[in-house]
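In this view, the complex is presented without one of its protein chains, the others remaining in place.
Moving on to subunit A:
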Amino acid sequence: MNARQKLVALWTIVRSEIRRFMRIWPQTLLPPSITMTMYFIIFGNLIGSRIGQMDGVDYMDYIVPGLIMMSVITNSYSNVASSFFGSKFQRSVEEMIISPMPNWLVLSGFVIGGAARGLAVGIIVTAVSLFFTDLQIQHPILTILVVIMTAVLFSIGGFINALLGKKFDDISIVPIFVLTPLTYLGGVFYSIHTLPEFWQNVSLINPILYMVNTFRYGILGVSDINVGAAVGAIAVFIVIFFSAAIWLLRRGKGLRS
């Protein structure tokens, strides 16, 4: 395939993925906006008004970046996991396997599609948050960079999950039992400085903590961790996950007998 043909093939996958989540918007785009509205009302308005400030900012402002990031993470991941596993289940993935598309192109198409949904939901949640707070972005470039990197990383994670999954249960185990606890414990609702020292150190091994805090730094200018190191760590994770996905694709794991 020449470069132009690859671009057409990539766009074909991305287009299909975007059309898929747009077509089923009541399942993909609407639920996070409802859930996050509840978070803003209950945790931000009702409980937050009693908490006061966290790291020097209003509690409502403090949780907004974390909630946006939580939406981006879960939606990027679940979009690719369900879409790619669905194509495995229906065997329509065979259309791609027998085509001349290289593995990296197939992976990139799904990842861009997953990141697109994550970012679309992120934008919706950001728009909802504007009804509750006046959002001022302190470092716009860092904010956009880290949200895109996070969406890409978790899209690749969803792809690997779908490749290894053998039944639908397998693609819901990671989001429920791994991603949700890590996200809740990743500093979405609190600063790790409020924890005892032991639990602060335990929190530092949670990768989502770095993403949430870097994103929060981008918006509010406050963070629990070193932002530069966090961006580097996310980039390294992307390279490792992407390489692992390519290796699995090359071996035909879950795709070829």
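Everything that follows uses one rule, which is that a residue touches a chain if its C-beta (ideal position, glycine included) is under 8 Å from a C-beta of that chain, and two chains touch if they have at least 3 such contacts; residues count from 1.
The rule is simple: contacts and distances are computed from a predicted model.
Participant: So one subunit is absent here. Using its UniProt record, which name fits best from "Iron-regulated ABC transporter membrane component SufB", "ABC-2 type transport system ATP-binding protein", "Thioesterase" or "Nitric-oxide reductase large subunit"?
Facilitator: Of "Iron-regulated ABC transporter membrane component SufB", "ABC-2 type transport system ATP-binding protein", "Thioesterase" or "Nitric-oxide reductase large subunit", the absent chain's UniProt record names it "ABC-2 type transport system ATP-binding protein".
Participant: Going by the contact rule already stated, which one of A:S49, A:S99 or A:Q138 would touch the omitted chain in the full complex?
Facilitator: Of these options, the touching residue for the absent chain is A:S99.
Participant: For subunit A, enumerate the residues touching the unshown chain of the complex.
Facilitator: With respect to the unshown chain, the touching residues of subunit A are 1-2, 4-6, 8-9, 11-13, 15-16, 87, 90-92, 94-102, 252, 256-257.
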